[in-house]
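Here we show just some of the chains, and they stay where they sit in the whole.
Chain naming follows the written order as A, B and C, and within any one chain the residues start at number 1.
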Amino acid sequence: MNPLENLTQYFRDFPGIGERQAKRFAYYLLTKDATFLANFAQSITTLKEGITECGLCHRFFAHTINQTDSTCDICKDPKADNTQIIVVEKDADLEMIRRSKTYNGLYFVLGGVVPVLEKNPEQRVRIRQLMQRIEGLAGTVNEIIIAMSLTPVGEHTDEYIRIALKPVTEKNNIKISSLGRGLSTGLELEYSDTATLKSALGNRK
Amino acid sequence: MNPLENLTQYFRDFPGIGERQAKRFAYYLLTKDATFLANFAQSITTLKEGITECGLCHRFFAHTINQTDSTCDICKDPKADNTQIIVVEKDADLEMIRRSKTYNGLYFVLGGVVPVLEKNPEQRVRIRQLMQRIEGLAGTVNEIIIAMSLTPVGEHTDEYIRIALKPVTEKNNIKISSLGRGLSTGLELEYSDTATLKSALGNRK
Amino acid sequence: MNPLENLTQYFRDFPGIGERQAKRFAYYLLTKDATFLANFAQSITTLKEGITECGLCHRFFAHTINQTDSTCDICKDPKADNTQIIVVEKDADLEMIRRSKTYNGLYFVLGGVVPVLEKNPEQRVRIRQLMQRIEGLAGTVNEIIIAMSLTPVGEHTDEYIRIALKPVTEKNNIKISSLGRGLSTGLELEYSDTATLKSALGNRK
């Protein structure tokens, strides 16, 4: 396999990228000079040098220069409301919530979703780590907010988390909630569905 | 203008139909025989014979054979909860809510929306008729639910209705609410927006 | 079935129209007054009064007031080049060619295409009428141009026509051709295919 095909294979595995676009990426890099390529390559090899997966919430964060532990700035933030923890699928969801500035509690990145027929969900998502985290927060946290996408797999993951956390939440008297349904921005009533309408009527105000 | 072009012009004005599809419709009808065309034409001329606009909610409904008034079956339904009335833009929205079987109150079809810069909104939508209807229900109804689409024009219409109804609702102590916002079915968290997330967090359960 | 549902059913059978849009059309007509509906209905019932299917080329055309035969203006045109006849699938294709002003010969509307596994193609398309028409033009016409879409079913129909016409063309020494392949307007080379490229190279100029 020549270098062009070799690199194309790497891009082929990128999320959402097909054969043709993978090739385009490789040709694009061919037009760049050696310095550019060296810098780009270095930004890949050093990617994780500055980025750590938080030991508590499991999000990726840029640690500070002299940082010795693996706890992120949100988990350390003394102003964060540690009575609430929100469980999201991935970093991008966490960022979306953060950007909305409507939530000030703790986070937990599950690292995936649980398909309906998955036999070993505990190997796909960080459910054990979530349980440990909640145990560790017992006495402090009083609500776990599940924030999955409203897709079939998202709803199934929501249910899976609720069942898995039941022992620890019941023992410690912690409430579990899920994000509310309703009309989302841009939705035309004519194209909504029964579940959405039911919720929208239920939480009218 | 020949008959083909003439008919094409009619289809040209149908909602969502362009020149090319309008022509296709005309050609499609050309392949049909005289009996079919006569029946189709009759279903158009007799459309309104069996269909009446309800004098109370303004929806179109199929009246019964001996019906002498113009009140629809929903407005007459003794089982309907006449303490609530929901205001929708158009018949299709009303049907969507009806099909969801999550609402059992009265309806009102506004007949349109109010664009932001509209100077004569009362000529575009049935706001006067809505006010009269609410007056007529004073003492019975205790909540008006505004059910507009979550589009900019829908949100503007919601606001317009609230302002217009304020005198009558304050006088009669009637609550005004709007459908609740939140995650709607199929929405991925990553592609949601601040307003939706804020509501979804607010009405979590 | 009430008048609204009845009319919706008619629109449901229109080409490219689904349940929802069919209903929209019906609601759209409900907002029109009786005069409009009567005029629209009349344009449907009288559609074929002014429009005739040409006995020779089978296209639909608007006949003139005192016309007693069923031959269209193109077939009658003394300036038309009657040494050539082009075979198209449908009226819309004929019009597209006419509008291009690059062809001045005769036309024939086949009235459909022949799917690959069709057992009775002669019942789906006007192949017998085409053969008769060519027989009638023997001695005059010297080329038949097949103008099907470059889709699998179009290519199969092309082949079907060639086989069916073989006896009459060989007997009368008439050439059969098909529209040329090549790059069509807007095509990017990167997204073309082998057959197109081969033709484009073959007919370069």
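Here is the rule we use: a contact is a pair of C-beta atoms (placed from the backbone, for glycine too) under 8 Å apart; a residue touches a chain by one contact, two chains touch by 3 or more.
All values derive from a computational prediction rather than experimental measurement.
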Size of the entire homomeric complex in copies, 3 being in place: 4
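As a convention for this text, only the chains that are shown with their structure count from here on.
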Innermost chain, where centres are averages of C-alpha coordinates: B
Distance from the mean Cα position of chain C to that of chain B, given in whole angstrom: 41
Chain centre separation in whole Å, for chain C relative to chain A (CA means): 55
Overlap residues in chain C, where contacts from two or more other chains coincide: none
Residue ranges of chain A touching chain B (in the complex, touch as defined): 88-90, 92-93, 96-97, 99-103, 145, 147-151, 154, 177-190, 192-205
Complex contacts: residues of chain C adjacent to chain B: 2-4, 6-7, 10, 14-16, 21, 23-30, 34, 37-38, 40-51, 60, 62, 90-92
